Structure formats: C-alpha cells, structure tokens
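Yeah, one chain of the complex is gone here, protein chain that is, but the others are all in their spots.
All chains are identified by letter, namely A and B, in their written order; residue positions are counted from 1 within each chain.
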Amino acid sequence: MRSFKRSNFFPLKKKYDVNNLLDLLDGKIIDNNIHKNFEINDVSSLTQLRNNSIIFLEKDYNNQKIKSLNIHVITNKLSNKEYYKNITLVDNLNHNYNKLLNDLFNHDDQIGFNDEYNFVNGSHISKFSKIDNSCQIGKNCVISRGVEIGKNCIIKNNVVIKNAIIHNDVVISDNTSIGTTGFGFNFKIRGSKHLNPQVGIVIIDENVHLGANCTIDRGKIDVTLIGKNSMIDNMVHIAHNVILGKNACIAAQTGISGSVLIGDNVTIGGQVGLAGHIIIGDNVVIAAKSGVTKNIKDNSVVAGFPAIDINEWKKNIVINRRNGR
Amino acid sequence: MRSFKRSNFFPLKKKYDVNNLLDLLDGKIIDNNIHKNFEINDVSSLTQLRNNSIIFLEKDYNNQKIKSLNIHVITNKLSNKEYYKNITLVDNLNHNYNKLLNDLFNHDDQIGFNDEYNFVNGSHISKFSKIDNSCQIGKNCVISRGVEIGKNCIIKNNVVIKNAIIHNDVVISDNTSIGTTGFGFNFKIRGSKHLNPQVGIVIIDENVHLGANCTIDRGKIDVTLIGKNSMIDNMVHIAHNVILGKNACIAAQTGISGSVLIGDNVTIGGQVGLAGHIIIGDNVVIAAKSGVTKNIKDNSVVAGFPAIDINEWKKNIVINRRNGR
Partner (left out) sequence: MRSFKRSNFFPLKKKYDVNNLLDLLDGKIIDNNIHKNFEINDVSSLTQLRNNSIIFLEKDYNNQKIKSLNIHVITNKLSNKEYYKNITLVDNLNHNYNKLLNDLFNHDDQIGFNDEYNFVNGSHISKFSKIDNSCQIGKNCVISRGVEIGKNCIIKNNVVIKNAIIHNDVVISDNTSIGTTGFGFNFKIRGSKHLNPQVGIVIIDENVHLGANCTIDRGKIDVTLIGKNSMIDNMVHIAHNVILGKNACIAAQTGISGSVLIGDNVTIGGQVGLAGHIIIGDNVVIAAKSGVTKNIKDNSVVAGFPAIDINEWKKNIVINRRNGR
C-alpha cells in the first residue's frame, strides 16, 4: 500500500554514483568510509529502505538492513564506521539533505520543473498521469505527473492533485489541494529556498471522501496515507507523513501535524489540532476543539487542550466554574 | 425565501410511483400500509413537506399535514399505521435513505451526473443556470446546473457555485466553494459510498459578502440559508442546514456545524466553533475562539469553551491564574 516509484513523480535530474554525490556535499566532510561504489537513484527513510539510495541519519544505528542494501549513509553522528557499507560524516546534515535532494530530484518547489499537460474538458491533465476511464473530473482541475486515479473516482472542480496515488471510489471535493509541500524546514535558516525538499507522495485508499478546501501534504520521503473508508469534512489540513487508519471520520477545520500516526476507526470533531509525531490508537474519539499533545491509547475518548479523558475534562469545567463564583 | 425546485439542481433519474419505490427498498420490510398510489418525484423533511414526496422519519408522529398530502412515509418506528396515508416500516432507515435518494436523484457525489457548460470569459457556466446580465464573474469559476444569481453580484476568481440561489448584490470572494456536500453519514458504515445524499441547496440573500476560501455546504433536503446583509470573512465554514439570520458578522476561520439556527444581528469572532443543532438568538455576540455547545439566548455575550457569559469567563480566568500562583 505504501510503495511507489519516486521517479514517476520526481524525475531524476541525472544519475549519480557515490563519488559524484560526495562531490556535491557542502561544508566539512568530517569522516568518510566508502566500501563500495554504486548508482544512487533514490532516497531512503528508516521506515522504508530502498536499494541504491542515500539515507540521512541523525542518530547512530547498527542497522543490518541498511548494511544489506546499496545504501549510502550521511550522518552527523557516528560511533562505528563499520555499521554501514558506505558512510559520510558531515557537519551540516540538514543543509546537505536539501542540497543532495535538490540535486537528485525535480520537484515542484524548484524552478525549472515543468510538467506536460493535456487540456481535457476544462481541466489540465498531465501526460504522465494514469486516470481510469470511469472517473469523473470537474472543471479547472490540475492533475500532475505520476498521479494515478483508480475506478469510479469523482474529482470535483478546481481540485489540485499532485504526487498522489488515489484508489477506487474516492471523492475529492472542490478547491482541495492534494500532494502539496510539507512544512519541513530548519528553524535556524528560514525561507523558501531552505525548505526541505519533499519527495514523498500521498496515497488515498479506496472509498475515501474528502471535503472542500482541504489540504493534504505529501510525505517527505515516504507517504502521507489516508486509510480506506475515511470521511473527511471541509477545510481539514493533513500534514506530511501522517498515517491515518481505516474508517476515520474527521470534522471540519481540524489540523493534523506532521508524522502523526492514527489507528483505525477514529472519530475527530471539528477544529481539533494534533501535535506532531504523536500516536493515536484505534477507536479513539477526540471531541471538537481539542488540542492533542500526547499519544492517546486505543478506545479513549478525550477532550480539551491539552486533551485529557473527556470525563475528567467535564469535571474540571464544573469545578473551575464553581471556583469562579 | 426557502423554496426551490429540486429538479433544477438534481434531475430526477426516472419517475417512480409508490410501488416502484417499495421494490427498491433494501433489507427487511417489517410492515407496510399503502392506501394510495401516486407519483413520487421529491423528498420532504418535517421542516418542509412537499406533495408527491417521500419522507424518512426516525420517530412516530401523528402529523395531519403529512396525511393531507401525497407523502409516502418510511420509518423505523411505528406505533399507529393510520397516522399516515402510506407508510413502510423498515429495519435500516439510514441505508434506505441513501438507496432511494440515489435512485431518485442525480447529484454531484454520484458517477454519471454531468452538467453541460459554456466556457464564458474564462469561467465554466452551466447551460442550465440563470445569471443576471449585470453580474461580474471572474476567471476559473464553475457555476453549475440550476444556479440562479441575481443583480449586481460579484463572483471573483476560482469560485465554485453549485446548488445555490444567490440574490442581488452578493459578493463572493476568490477560491470559495458554495453548495458543497454536507457531511452527513452513518457513524457505523463509513466511506464515500455511504455518505447520505445531499439534495438541498444554499440560498444566499441579498447584500451578503462572503470572503475568500470559504465553504458553504448545501442543505441535506432543504436549504442552508445566509441571511441578507451578512458579512462573512475568509475561511469560514458553514455546514448543511444552517440557517443564518440577517446582518450576521462572522470573522475568519469560524466553523458552524450542521443544522445550527442563528438569529438576526449576531456577531461572531474568529476561530469560533458552534456545535451542531443548537440555536443562537438574536443580537448574540460570540467572542473569538469560543466553542459554543448549547443554545444561546437573545442579546447574550459569550466567550470561552464551553462558551459562557463573557463576564463569568473573564472572572474565571483571573481566579484560575490566582490559583496558579
């Protein structure tokens, strides 16, 4: 479900081998240990390792799987060079992530990356997209390179779909933007030129309903996933790398920060905010306007900000009001 | 103000009489009492009964008005068959609502419902819409079947208007979506194919200003109504069946849940959320970021979440801070 061919969406600029890549690095190369030269045409994350790729690591791992593949590690912390087949220790990891990814891939935050479109019935459809004939597409849509859309999907009007694979029976409502750029950056060096390249995609599983004026950012390296049968209301924002389980129900104006993992069968009220990198269990219910800052266990019902058990939240409200008299 | 001809927006798929409809029902027909056969070409709600229609009732009513019209009742609770002229008792009301409405009407969440458009000055205008010549329409708009727009309206750019009647002197700003699908579903059976068909419309009365990137969902069976002289800021979401009175002033990023009834002359701050099915009186002021969970009486000023009298809210803040020291 989460696999995709990156170059369908982000064409390789040119082919690199390990030595070429090293030449592209900026700043000090503190240490370097190269056992093997190979072609690099992809990027890995710890979640999904890919052969013939580069990976950026902030911590030190003895990861046998990395070692078993053609992966070149770039890191800013290294205790044992023999953990990996190829490793380079640099003093500026974030900058070099940006530099190498921008050098490797075309993406839509770079000048010079142009798609080719056909103008079909009022919408712009990339020549490099695959859309099932049974789909219905409204006016003023843009469907970009690499996008795949399954059977019986309804794409309404003024919808932008980039960097996404969409399964059968999905409805996407007006003015929604899919596959947009994740908000990934270095706090210290700001500005459009320094945002981290986002070269992952969005996968929307079957039978999903997306409301109007929503945004779903693509994954940074892997995917943002919307589980099957999920129903999402208007103006919902889902950030990069979010994994949303099956059967989610999310009311309007809710925002889910980056890398949140959400189980199956969750129900989330309107105007809820979820902090980044937290884990929400199965069958969780989050009341409207909650701000969730921590992991939530399966079957919990939470409310408030910071969100707590809904019964405790209700009790606190009563007590605080009594105190207020 | 709230009447409209449904088939202007949602063309009948074919004509049905009572017997045809019964054949379409899914699941067990528990009981049935048919006094009269008639053509069914519409759907009623308790708010607005329509002749030659079907109505779905979750409770049992002795409603003389229903009895006086050609209305076929489908219900999951029945104490007295003689309350109505025609009645069918089913075991799965929500599913049969979906089934019958999808069988009766074309709507934009169904594959196969195509409008016919003219491309006029950069926007797509349905051949079955009526737009006064005095209106000004920007680029990349979509104005769909049945839509009526009165005099001197300004529709800016990239606006989508479906299933709506718009009176004189209305301004609708860029990237706003009108007449989108209400978020109506069965909690137990999720996914795009199981959303409740929404076959009502949006009515926007005269002299309304709508900001940019807003969404206004159409009514489920009846209307979502924006009262005259209302001013609505950017990114405001108004759900299905909301009735907003005259002279409303609503700041940015506020969301109004389904079936909320709002009186005249209300002022609502930014990022406010209103829970579904509540009633807000005339002249109410709701402070920014409030979460309103209950009915609010005329002339109240409320704040906080859950929203309470603003003076009590302010007092609580002072006391809770003092406790915190």
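Operating definition for what follows: a residue touches a chain if its C-beta (ideal position, glycine included) is under 8 Å from a C-beta of that chain, and two chains touch if they have at least 3 such contacts.
Worth saying up front: this structure is predicted, and the values here are computed from it rather than measured.
Considering the full assembly, A:257 is the residue among A:96, A:129, A:257 or A:300 that touches the omitted chain.
One of B:52, B:76, B:267 or B:293 touches the chain omitted from the figure, and that residue is B:267.
Taking the complete complex into account, A:124 is the one of A:2, A:67, A:95 or A:124 that touches the chain left out. Seen across the whole complex, the unshown chain contacts chain A at 108-114, 117, 119, 124, 140, 142, 158, 160, 162, 175-177, 180-181, 183, 185, 187, 190-193, 195, 213-215, 217, 235, 237, 239, 253, 255, 257, 271, 273, 275, 291, 305-306, 308, 312, 315-316, 319-320, 323. Listed by residue number, the positions of chain B touching the unshown chain are 122, 134, 136, 138-140, 152, 154, 156-158, 169-171, 173-175, 207-209, 211-213, 228-231, 233-235, 247-249, 251-253, 267, 270-271, 288-289, 317, 320-321, 323-324.
In this text, only the chains that are shown with their structure count from here on.
One finds 33 Å separating the Cα centroids of chain A and chain B.
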